[in-house]
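The complex appears here without one of its protein chains, the remainder shown in place.
After this line comes chain A, so read on.
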Amino acid sequence: MGKVVVVTSGKGGVGKTTSTAALGAAVARTGKKVALVDFDVGLRNLDLIMGAERRVVFDLVNVIQGTAKLSQALIRDKRVETLFLLPASQTRDKDALTEEGVGEVIEKLSSVFDYVFCDSPAGIERGAQLAMRFADEAVIVTNPEVSSVRDSDRIIGLLDARTVKAERGEQIAKHVLVTRYDAARAARGEMLSIDDVLEILSTPLLGIIPESQDVLKASNLGSPVTLSDPTNSAARAYIEAAKRLEGEELPVVVPFERKGFLDRLFGRRAA
């Protein structure tokens, strides 16, 4: 049975979809079979980030309602042949997802794939709860700022209470992924530090993804950042995080800002 990993956050816009694509692609590049499932019904975006928006025929709701087979709805990535996407539907009806239907889909996927990544919608309501329901592990995407950390805390509470695993009395493995980390702002003490975040959430750290123009560029091109240019700092951080998710023990290095002479002189912010 493959591992089911929910990528969740509570707060919107912190980088769940970006991280699902980047982590999934990084794992798939090593030859593992990976399925990415978009749970953001009505507001799907993972297809765009993956560059598969023109190829969507069927979606998760079609599969749950029986109008399409799972094998028909899965879209194979054109770059990495072990990477697949199951798109969300664009219908406004969020109740189209049933717990039973989602359970069946996840079960089938995890019998075929090594990893199933579930891209959660924002919020703590039904959609987010369905996305986490059958997870074995959770990647909690957090930005180093107060409202994001607070929402992560609420999500951690839900993960420990409302997942099938938790209800069975088992532990769901949780990892915090700090994204949009701005080393310059951290150096000026304008941002919560990594230690602050980890202490508050008391959950182990999966990685630190720097704020980076390369993320925007990758989404413009419709490619996970770990595929478009695996050498940039965000991609490297995601690739390392993916290795940790697979159990490798790699120390996390906090990105720091090397201040130039002029910056020090004028206290100017480096790009």
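Keep in mind that, in the parts below, a residue touches a chain if its C-beta (ideal position, glycine included) is under 8 Å from a C-beta of that chain, and two chains touch if they have at least 3 such contacts; residues count from 1.
Note that in this section contacts and distances are computed from a predicted model.
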Among "Iron-sulfur cluster-binding protein", "Cystine transport system permease protein", "Cell division topological specificity factor" or "Nitrilotriacetate monooxygenase component A", find the name that the UniProt record gives to the complex chain excluded from display. "Cell division topological specificity factor"
Selected from A:1, A:57 or A:250 as touching the chain missing from the view: A:57
What residue numbers in chain A mark contact with the hidden partner chain? 48, 51, 53-58, 68-69, 71-72, 90, 216-217, 219-222
